[in-house]
Structure formats: structure tokens, C-alpha cells
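A selection of the complex's chains, in situ.
Per-chain residue numbering starts at 1, and chain names A and B are given in the order in which the chains are listed.
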Amino acid sequence: MNITDLKTTLNSNDVGHEMCQLIAELYPICRSITGNGFRETLSIIKRHIPLKVHEVPSGTKVFDWTVPKEWNIKDAYVKNSRGERIIDFRNSNLHVVSYSVPVTAKASLAELKEHLFTLPERPHWIPYRTSYYSENWGFCLSHKKFLELRDEEYEVCIDSSLENGHLTYGEFYLEGKSKDEVLLSCHACHPSLCNDNLSGVALAAFLAKHLSPLSLRYSYRFIFIPGTIGSITWLCSNESQVHKIKHGLVVVCVGDPGQSTYKKSRRGDAEIDRAVTHVLQHSGQDYEIEDFFPYGYDERQYCSPGFNLPVGCLMRTPHGRYPEYHTSADNLDFVRPEYLADSFSKYLAVLNVLENNKKYLNTNPKCEPQLGKRGLYTAIGGQTGGKVNQLAMLWVLNLSDGQNTLLDIADRSGLPFDVIKRVADMLLEHDLLQECRETAKV
Amino acid sequence: MNITDLKTTLNSNDVGHEMCQLIAELYPICRSITGNGFRETLSIIKRHIPLKVHEVPSGTKVFDWTVPKEWNIKDAYVKNSRGERIIDFRNSNLHVVSYSVPVTAKASLAELKEHLFTLPERPHWIPYRTSYYSENWGFCLSHKKFLELRDEEYEVCIDSSLENGHLTYGEFYLEGKSKDEVLLSCHACHPSLCNDNLSGVALAAFLAKHLSPLSLRYSYRFIFIPGTIGSITWLCSNESQVHKIKHGLVVVCVGDPGQSTYKKSRRGDAEIDRAVTHVLQHSGQDYEIEDFFPYGYDERQYCSPGFNLPVGCLMRTPHGRYPEYHTSADNLDFVRPEYLADSFSKYLAVLNVLENNKKYLNTNPKCEPQLGKRGLYTAIGGQTGGKVNQLAMLWVLNLSDGQNTLLDIADRSGLPFDVIKRVADMLLEHDLLQECRETAKV
């Protein structure tokens, strides 16, 4: 079974619901860029795919960076003068600024306020804040609750630890016919936030699961890492292997109701850029294609000039463009199985293009071959869409001169890749095409 | 006399009327891809140009194809029970499906209907149908007449022959200064159909006739062939000579009232593509330029990947986009002398560009030469359009650096090729330009 078969037979709605279940399971865990929450997350993903877990010690130099201390947290609260937990980590792990140092203190309202973060324009939502690289502590809360705070003495407790330990990440390698790799990367360092980025975690996990039994052209590498420091650590640890990555995608924000958005790789015309563009153009839905910019997710590292990998980012609404982003409103209600399923289908369609985007040679390049005597017109006439297939066949024959991949032919003809691939298979069966041994252009 | 002189002096309206007369003469003949109708057609064209007629035996292998048996027909009819010819080949040769095998039979209405073809949406028109490569027979008739058929016994007769013989085509070669060739190709295999393609036959014939006495830069090759199998046969027979073709056009559908349409060669940026585009842009009329697609007429064969010749197709309304296409309504009323004349003028303008599209070197490349002291401002001032000519002169001088042909200069300046050519001649006379010996870029 290959990816085209999978694409044809898999019910993506079922996968959408399974992804939702995984997201729901992962949602309550308090993750950060290091610590036990990240480990617990990987152990749940391992129920679906045989992830290899890596531990990198704190203090390890990774290019210009250093792996930070490991952060863990057991409890945190702010109590009022009556001893009531008015901010309680047990209600939402967003309440504590990630990487807050341990603290036990009494504080006046004025003192406390210096450590409080709210969203005045969204008074019911709790913001998500971090302080990875400068030691500090803080609480996030709804602006509504903030306004209710009275001038009294508060008891503050953050029962956290920030100590030498490890940065943890998960990796799943799926061997294909070629050593050339497709990289799928997602960050898994956010606490109770669904679209950014449990949606990406779930999509990557189920993509890995469903690709596992297939006969694959490329090898696939799925990595579940903390954002920024994770991709830097991974690139540093795998520097000598990175050249194998021929295509890649950062999987992020794939469960919201927005239209699909693709941010191109730094190269801008890499095969992955063209493959995603083709899939979105033929999706029948609105979409947006954006040029690369050096901001966003881990594509910043993959596309740094010393690597310049062909890695883009296929998402729905990009970070910062939906109000729920990095707030408590990016919750289980915000990501929906139908959008996850749609994103999953598009990822599968993109990988289907990559797997099948080969070059062929027309074995009868001088004039058209006589399709009729081979029953190729008839064979086609029997199907609906026969006229389209006939034109597709002529396009494949005309452009299979050793210069054009099937994606080139699909783009020039304006026909969907799947149609081009199907007729190329027919022509191959009739020895009217042969595979071009030369490496496909990148 | 050269082509520019011809273009200036020829009355294209006269040529339009002569083309109409030739079309009227050829119209009644029952042509097919082989047979005596095709031979008779060539013999009539021979009255205008000394065509060389080639005969290729049935069974000859031509690339992936085989030259078919020769088809001829004397008579055909369907008689009703009263012995009346209700479908009569003598009324219209479209009534018989081309390449119908001989048949003499009695048939019920139900049996007969399996061999009848009509156009329900155009109830007064007879469709045109063929069955070249699978042995069959049939009649075409108006849907109106079809509806009048009663349930009775019919007598069917097709007095045809399908036997080993020859495929016939005509060729006219006009030798110019260079062995490099311009190919003009038209199919002449359709029976009583005017726009597709007696219009093309007439235009090619009169173009050949009027070019014959000229002093020409290129050699010209006109071929009158059956569609598809004809170009395949010609390419196979002339494979070693094909590299001489530097530019080419398929001449088709040039007599209808629609706007001019140019379908580019597979290369897309060949000199012929740019020349035709330039002529249409400056025609003062609406027009359409289409990218190549591997469907249509004999450009499919010329532009197959093993040849990839710079051959486009200059027509008016493309095949299939006018309702009269391949019906009895594509008759003598449908093609008009004024449209034929207009098409002829455009072909002549395109060939004029090709003939004169040379590169020159400015002999005073450093700063402008002083045009005034040579009377070139004055000379120009005396004409209307002097300002345009002056600017054209400056463009030609500025861009004649060995990189640009006159067409490049015309396109960059936005001025008509004719103006650029005229001022280039003036500058040549004053030794301000010299011809660039290097081969003009293709």
C-alpha cells in the first residue's frame, strides 16, 4: 500500500475525531520547554507511534545557545487575606508564568501587581506568558478577576523547581526506499493551548501512524520538540545529517476554522513550496500563500542561512492573527475535528505529491503515439472525466522530455496532480513512458 | 521586390476575393485523409502554385502509426420503402461518415438509428463525423429530418472502397537566400467545410503564390496534408531535414468573423511567437494569445517533445469555439472575403517581421550621432509622423549594440516593427548602422 492508496481509502473525518481525542488527553498537562510535562506528553504520543525520546543535559552548548535548566512545577497560588486561593494553578496551568522561579512570600496588592499579567481587551481570558531566559515569576489571570482584587495582603506561592536536568524531545524515523528525508516538525512545549500547538502534535502523530505501514519513497522524520531551543538543539545534534532533508514542514495551528495558510521556505521555490501551493490551488477552498519571513516558528531555525533547508509551514490561521492565540480561549472548543481532518487531508495530499513527483521520458517522443490502437481512448471513454484524462495524457506525453516532473506538468496544464499521476500510471503500463533515472530537480 | 514592398503594394481585398473563389471551387469535393478527393484538391491548387505531389503507400510505418488504407466513395444513400433517397450523398458529402466501409443492406428504423448521427441542439445542420481507425459505417443528417423518419424498412447503400493505395500530400518549396526554412502547414482532408479548413488551404496557396516572385531571406515550405496522419507522415519522411525549420505556422480557421487568435508554440518564446504577438498587438483590433496546449491541429505533432519545433497556430476563432465547427453550417456563407483578407494581411505582416528581424550595430555607439548634420531630422520633418520616426531612430541607435534584433527594439520601444524597420533602413543608408554578422537570436 502506498500513499496514494491511503489517500483514497482513509476516512479523514475519523482521523479528525481521533486527533481531537488525543488533544483532549494532552490538554491538561502543564508543559514547558523542559520538564516532566513534556515527558508525559511524549509518553502519551508513544501509545500511537514508537517515538524515540532524547534527553539533552542542561548546560549543553547548542550553537549560540545553551540548554537551560529544567523547570518543574507542583503547585502555585495566590491567597487573599482570608486564605482563599484566588489564583489557583490547579484551575489552569496558564495561571503561572512558565519558568517562574520558586517563591513563597507575602505581598501587598501593589507588590503583587508587578507580577500579574492580564488582557484588558479580553477581560474573561487568561493570557499565556513565559520567562525562559530571565529568572522571574508571575501569574496570569483574567482582567475581570484582576479588577476585583482588593487592597489587602496576599500570600504568594510557586512550588516550582529550576535545576540542572534535561531538555527532552521525541523523534520518530520512518525508513523509506531512499535515505532522502521529509522532515515534519512540531513544537510541544505549550501548556493548555490547543491550536498552538496540540493540533500540530496530534496531526504529526496521526500522520506518522498512518504512514508507518506504507511503502514509501522517502524516509520520514517526525520531531516533537520544544519551540526554538528544541529545533536549535536538534539541528546542532544532527548537523551532519541535515543534508538528507529534501523537504520539510513545520506543523502548527491546524485545528482552527480559518483558511489554510502556507508560509514558504526561505528558498521560495523549493519543491515543497510548489507542492503545497498546488494542493491549495486545487483544494476548492480559499487559501493564502505567504513569502518567508524570519519570524514565526521553528522554520526560523531550519531556514537560517547556514542551513537554508526547504522547510515551509502549513497552517490555518497564523500565530497572532486570531484573538484566542496564546490565551485560555485557545481551548478544546476552539479546535474542531472537521478542521483537523481537513488539515490532515491537505498534509496527506502534499506528501502524495512529493512521493510521486518524478520525471518520466516519453518513449515515443516524435509525434504523438497512437493512443487509440492501445485502447487508451476507449479505456478512458468508459470513465467520467474521460475528456480530462485524454487531455492529461497528451500533456504528460508532450512534457515528459526529461525536463519536467509530474508537478511541473500539473502546474503547466492547470490539471490536478492526481489526474496527471493517474494517467502517467496508465502510460507507464503501456510502455509509453519510462521513469527518468536522473535525480528529480529540487 | 521584397516582402515589405509586397506588403505595401498588394491589395489584400482582391486576394480575399480570390481566396473565396478558390474555396468555392474546392467546396463540393469529397475529401478525406486519403483518396481521389484529396488528389483533385491538390490538382486545383496546382493551377496557382507548382505543387509537388507525394504518394505514400498504405501500410507504411510512420513513427508509432501506419499509413491507412485508401478510401474512396462513389455514391451513398438511404432509401425509404417507397424507394426515395431520403439521405443522399449527392446532396452533401457530409451525409456519409468519412471512411465508412461499403455496405448494401436492408435495415429497420431501429437498426438504422445505430448508424445515424445528428445535432439535436442545431436541428437544421448536418454534423461531420469520421471513423478513420475503426472500421464502421454511418450517415449524418439534420435532426429535423431524423425526427421525420418513420418505422419502415430502409435500403442502405454506401458505394465506397477501402483498399491498399496511398496517402497523398502536396508540398511547395520556395528557395530563399538561406537554407533556413519557414514552414506553413495546412490540413486539406475535410470535405465540404469552409473555415476548417478550406480557408487555410486558400490562404496558404495565395501566400505561396504571392511570395513566389519575391527576393526572400528565408526558404519557405508550404505543405497541404491530411490532419494528424499527414503531419506524422511528413515529419517521418523528412526527419533529417526538420532542423532547418526555424519558424512555422499552422494555417487554420482564417475566414470566420471572430477575432484573431494565436496559439503559441510549445517553446512559448520562439521568434515566431514574438513576431505574431507583435503584429496582433499593433493590429488595432482585439485579439487573443494562448499558451501552447497539446491539443488542436498539426502543431501537436510539430511540437511533440522529440521535435519541439517553433511552430504556432494563427487563426481566428479556434476549433470547437464556434457552433458551425464541423457541421454543414461551416459553408460558403460562413467565410467572408474581408476576414480572409484580414488574415492574409496578418500572415504577411508576420512574415515581414521574420524576413527583416535582423540585428544591427550602431557604428557611433559613444553618444548619439549628430542626426541634424545628416539631414535626418529634416528628412523626417518633411513626413507626417516625423516625431515618431525621430524617437524610433534614437531607439534603434540606442539598442543596436549587438544584443537586440529590430523586433526586440520594437517591443521595448512600443513602436510598430514597420516604423523601426524604416528608420533602420535610413540609418543604414547613412552608415550609422551596420548589419551584425552574428546569427540573429532565436
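Here, contacts are C-beta pairs under 8 Å (C-beta built on N, C-alpha and C of every residue); 3 or more make two chains touch, one makes a residue touch a chain.
Nothing here was measured: the structure is a model prediction, and the numbers come from that model.
S.K.: For validation: placed chains = 2, all identical. Expected total copies in the complex?
M.R.: 3
Definition applied: only the chains that are shown with their structure count from here on.
S.K.: Just give me the whole-number Å value for how far the CA centre of chain A lies from that of chain B.
M.R.: 55
S.K.: Inside the complex, what are the residues of chain B that reach chain A?
M.R.: For this pair, the touching residues of chain B are 62-65, 133-134, 228, 231-232, 235-236, 239, 266, 293-295, 300-301, 303-308.
S.K.: For a test of understanding, state which residues of chain A touch chain B in their complex under the given definition.
M.R.: Spelled out, the residues of chain A in touch with chain B are 362, 364-370, 372-373, 391, 394-395, 397-401, 413.
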